[in-house]
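Questions regarding the structure given below will be posed in turn.
Left out: one protein chain. Kept in place: all the others.
Presenting chain A:
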Amino acid sequence: MRNDQPLIFERSKPGRIAYSLPALDVPSVDVSELIPDDYLRTEEPELPEVSELDLMRHYTALSKRNHGVDSGFYPLGSCTMKYNPKINENVARLAGFAYIHPLQPEKTVQGALELMYDLQEHLKEITGMDAVTLQPAAGAHGEWTGLMMIRAYHEANGDFNRTKVIVPDSAHGTNPASATVAGFETVTVRSTADGLVDLDDLKRVVGPDTAALMLTNPNTLGLFEEHIVEMAEIVHKAGGKLYYDGANFNAILGKARPGDMGFDVVHLNLHKTFTGPHGGGGPGSGPVGVKADLIPFLPKPVIEKGENGYYLDDDRPQSIGRVKPFYGNFGINVRAYTYIRSMGPDGLKAVSEYAVLNANYMMRRLAEYYDLPYDRHCKHEFVLSGRRQKKLGVRTLDIAKRLLDFGFHPPTIYFPLIVEECMMIEPTETESKETLDAFIDAMIQIAKEAEENPEIVQEAPHTTVVKRLDETTAARKPILRYQKPKHSNN
């Protein structure tokens, strides 16, 4: 096995350090006099021993083996990989935001509470909802929080039989998973050949046991559910609530609001539409907005504005309780607030306009070379099918890997599950036409290669630091941590 990139543990050498702590200035007492023997660690944790330069070289080398939005185009569908503004990072690092403790007296954190309150007010307006909580840490956490509120709402009405949550077959995996964690059973509603929720099927599955319908609009095919008003009627008539998964909110920002569409609960992914960076997988932030009848069930505490300033209200008898220690991922919320304030009303509206323009432009230019399962205007993202290429022996996975050779992050692949050999492409509004054209050209070239020289696609990537990795063995014989060799000199 070739180990081109050593682990930090493999760079370790006893006697090196990369920290600087002050000398102990209180009388030194041996820790063994303060902690009973049984509780004094005898075997030291195997942590690295490196110098500061070793450390920086290690992580710099790792960063070079990673692709971010700043490295190049990242059209990962449903993830909204837009540019992450740098002022956001600077603001979040201000000492008055980064170094405040969540349990400080309220009068010492009025600036933080004011920012949170104002962010909530902005998100209420943007979504058309009556109240917002910033507590959920990410989208899936918001989904579960919203469903717990819906459960509490039904139960407060003496309705304990609403055990089912309806999700479309095109839904994100988190929707059914969140429903399960919240204690519901998931019922799937089919999509029509047009890629929209089948209203007849919805009428069939909805009933007195329906707690809620979870919907992404536009859906994961990038298509706006144009029968939304009718769907809301069907669900509400049956006594259910309508849940909006905000993963695709970038498509409708300033153009339509979930609150106006009849949704009762909404979550937003501030790390998507509102530029909190994705951080290599997180942290995110998943605020939840609700209509007035669900306000009593919001997680506590709730930020209120009183005569003597902002305060945290814990006295919420019908609250579902706390969903997270403290008040949410504040640092991400600071970034999102900074972004909203950088954009203003016109800027926010332009976001969805360009996001949709870019997606439609790419879709039209690529439609000639790849199968377009849903031939209509898309919103912020669209899906292509690689079934034409599959007949040539080139799978969507191969196309994705070949894109790596062109310096692009591939689209989301094999999702939604209802499209064969699916590629889900979301360009976002922050990309230039030149970038879109370069990606389109690469996709066209790959389509030609699939016909003329399929091996080059099947064997891709050719330029990355590693070739395709053996995922089967990784799962069959998991190696999930480094083990120090037995007879090491270190």
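Simple rule for what comes next: a residue touches a chain if its C-beta (ideal position, glycine included) is under 8 Å from a C-beta of that chain, and two chains touch if they have at least 3 such contacts; residues count from 1.
In the analysis below, contacts and distances are computed from a predicted model.
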In UniProt, out of "ABC transporter ATP-binding protein", "Lipid-transfer protein", "Aspartate carbamoyltransferase" or "Probable glycine dehydrogenase (decarboxylating) subunit 1", the chain dropped from the view is recorded as "Probable glycine dehydrogenase (decarboxylating) subunit 1"
Out of A:G158, A:G280 or A:P485, the sole contact with the unshown chain comes from A:G280
Filtering A:V197, A:A212, A:L268 or A:V323 for touch with the omitted chain leaves A:V323
